[in-house]
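Of the protein chains in this complex, one is absent; all others appear in place.
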Amino acid sequence: MAKKASSKREITRRDFVKMTGIAGMAAAATGIEGILVSRQAPVYAQERSLHFLLWKNFSPPADVEILRQGEEWGKQSKVKVKIEQINANDIPARAAAAIESKQGPDIIQFFHNWQNQYGNSLVDVTDICTGLESKYGGYIDYCKADAMLGGRFTAVPHTVVPNIYVVRASYMKAAGTTNWPKTWDELRREGKKWKAKGHPIGQTVGHTFGDAVDFTYPYLWSFGAAERDEKGKVVIASKETLEALKFFKVLWDDAMDPAGAGWDDSSNNRSFLSGAITATNNAPSIYLTASNQVILDEKGAPLVNDILHVPNPAGPAGVFHYHYSQQLAIPKYSNNVEAAKEFIGWLMEKDQFTKYLRRGQAYQAAALKVYMQDAMWDMFPALKPYRDHLLEGQHVGWRGSADANAARVVQNYVLIDMLANLATGKMTPEESLKWGEGQLKSIYGA
Amino acid sequence: MSKESHPDQLTVVSSNGRRKAALALLERPNVLGYLLMMPAAFIILFFVAYPFGWGVWMSLTNKQIGMPWSQVKFTGLKNYVDLVTKDGIFWTTVRNSFVYTGIATVIKWALGIWLALLLNRMVRFQRIVRAAVLLPWIVPTVLSAIAFLWIFDPDFSVINWTLRHFYGWMGWGHVRGPLWLADPTLALASVTFVNIWRGTPFYAISFLAGLQTINPELYEAAAIDGASGWQRFWHVTLPGIRPITVVVLVFSIIVTFSDFQIVYVLTRGGPANSTHLFATYAYQVAMVGSRLGLGAAVSLFMFPVLALVIVFQLVYLRREQA
Partner (left out) sequence: MVRRAVGETFAKRLLVYHLPLFFFVLFALFPFYWMLVTSLKSTRETYNRQVNPYIPVACATTVVAQVHSLHFNGAAIMDNCFYHWRTLLRDTLFVRWLENTLFVAIVSTFISLFAGITAAYALARLNFRGADTLGVLIFITYLVPPTLLFIPLSDVIGNLPVLHRSLLNSPWALIVTYPTFLIPFCTWLLTGYFRTIPKELEEAAMIDGATRIQAMIRIVLPLALPGVLSAGMFAFTLSANEFLYALIFIYDASNKTVPVGVVSELIKGDVFYWGELMSGALLGSVPVALIYSFFVEHYVAGMTGAVKG
């Protein structure tokens, strides 16, 4: 069946090339120098280009692979593929300027649910997504939720960067902790011992796109707090939130590294790899760096052997994780919507996508559930816990929907700052809650 | 130009005449003046005035990125009022911007004069030393800010390493060193420091230029009158560099007040918004958070403050000329 589908796809591709050729000629013929240009129609068709903007991947081999794939598809589809990779923190500004001036990349990679801020300006890609779903089975729920707005897909769920706790086993043991804490309170108690030994828990609550969100959201959720309820009403001002905030202040002071308030996404990696902290919530990058660069610990042994991957501790409402999804959107201004759709579809085909994930060393997981069974996880057995907790995430703005305003809450670091206000001692839990409620209400317009 | 002339000749003569007339026109200040202003005016009209008008209009609407113009509603001053009355970050931003600009300007001014006086005496290695102290100002800000990001890193800070070892050496016990970018006050101080580091050379070089316009005879006269070094500084040097001081201050205040790059690289406004400046907050709201109208309003709040600075300068210049 898969074979049939792919052969069908090939025909479409050939049709597409033919069509673009014709379109090119037609477009040229209407011009003043129509005759002249139409003679060069084949060249014109070849010059069709597709511009794809995505992040500079942490896992450099994944970048090599996506560039290679772009070239391969470009060759067979006679489209000049231009892949632009930039620092993830700069993507929102580039996307905003592109959408507003209606010029720019034909495909943009978004994180969390950033793209829903511009939902109206993005091509409905429901057809690709449902096609992929019926071919490969379903998406992980939160990946799907992040990619949808008002019942349609604004972007094609692509990958997800999972986040759980990364732990130095020997530090934990040296402080007398035998098992990874099951609850936040236990973490506070044990973490206090680690901190006393000079190796606290490292956690950023700074203005940064990844790690700060990855901790803050599941932490609050695990206390039963949420920014909105199912109906979209702002319900942050709850007993649960206050409890979470009060506890966070204690957790921070007792067990966490105060430097975290000023950290960005890279800081905890460095801190961990240099042996400053016992545990931190992070993607697989710490492990991969330790293993690829053969980083040694104090005793001269490879650091990778001392790294554990464990789930988030539970709060009163249970265990929660947040793994940020990444999706590919096509802006409506694009002149190459069909080619863009075609390219995304091709990238998501098993042959390409498996290679992409594997070359990336399991740094990113797939939005499609089926890849949880992929042999990739056996290639990186130490990273298996990331897979095992992959389904425990929620989407941005959870309990409410992952709409434009939920994205704005992420982008304005509202929930993160609620914690940062406490970590830096700027506010009491009550003040911070009130502050956060005000910010949320102004964003949600309620 | 007689009627008998050949038609061809007539054209030649008349075109010649026209040329002459045009040239004569060029001698008139009212014509040449506007003509010479054209290139500057053209660029400014196209690339500043029009986008600026657009920005002002946006700040009066609910415009968001990607929102079709059909949905854009005129909301009057709502964005401004919301910022002042409801926003939990705006007033922090205002405070930060004033503290940042105020402290940085005063220190840059003081250090600038001091450095200029030192450089003014320079004889040996003059060129190398001048180029060296000018370096911070000429290097692209993002690049130097990245170096500072590393210098301020809590675990790898070279300052903290030095402190740690100094403490150990003195037998004062263990110290971790300040967490430069994690503490709200220190973070603001750190970004201000980088601004001072970067801006001082501009002040110094400008003041150096100013010092060289002071007539040496004034110093000699002051010395004859028995004025001390400080008195000479107050009564000769400072008044002597006043014209350039005004210009440098105005330029620097504007640039510092609307600064973006240093904070963008070092903290992005964190921790807990304690380093947000107008430009970075506007960027966060408008670009990252896609609320263009609101972001434009944040940005435009800078305008009256900066306009005040310009008015001050104009009044000063007029007074000087009178």
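The first chain written gets the first letter, and so on, giving A and B; residue counts start at 1 in each chain.
We take it that contacts are C-beta pairs under 8 Å (C-beta built on N, C-alpha and C of every residue); 3 or more make two chains touch, one makes a residue touch a chain.
Because the structure is a prediction, the values reported are computed rather than measured.
J.: Among B:I44, B:A110 or B:A221, which residue is in contact with the omitted chain in the full complex?
T.: Of these options, the touching residue for the absent chain is B:I44.
J.: For the chain that's not shown, point to the residue among B:V133, B:L163, B:A189 or B:A227 touching it.
T.: B:V133
J.: On subunit B, what residues meet the omitted chain?
T.: Here the touching residues of subunit B are 23, 26-27, 29-30, 32-34, 36-41, 43-44, 46-48, 50-52, 54-55, 58, 65, 111, 114-115, 118-123, 126-144, 146-148, 150-151, 155-156, 158, 161, 197, 200-201, 205-206, 208-210, 212-213, 216, 219, 243-244, 247, 251, 254, 258, 260-261, 264-265, 278-279, 282-283, 286-287, 292, 296, 299-300, 302-303, 306-307, 310, 314.
J.: Touching the hidden chain in the full complex, which residues of subunit A are there? Just list them.
T.: Subunit A touches the missing chain through residues 51, 53, 55-60, 82, 84-90, 93-94, 96-97, 100-105, 210-211, 265-266, 269-270, 273-276, 282-283, 285, 289, 293, 295.
The definition used in the following text is that only the chains that are shown with their structure count from here on.
J.: Quick check: in the complex, which residue numbers of subunit A touch subunit B?
T.: By the definition above, subunit A touches subunit B via 89, 92-93, 96-97, 99-100, 117-122, 205-208, 257-264, 267, 270-271, 274, 276, 404, 407-408, 411-413, 417, 420-421, 423-424, 426, 435-436, 438-439, 442.
J.: Touching residues of subunit B toward subunit A in the complex: what are they?
T.: Residues of subunit B touching subunit A: 64-68, 82, 86-89, 153-156, 179-184, 187, 267-274, 283-292.
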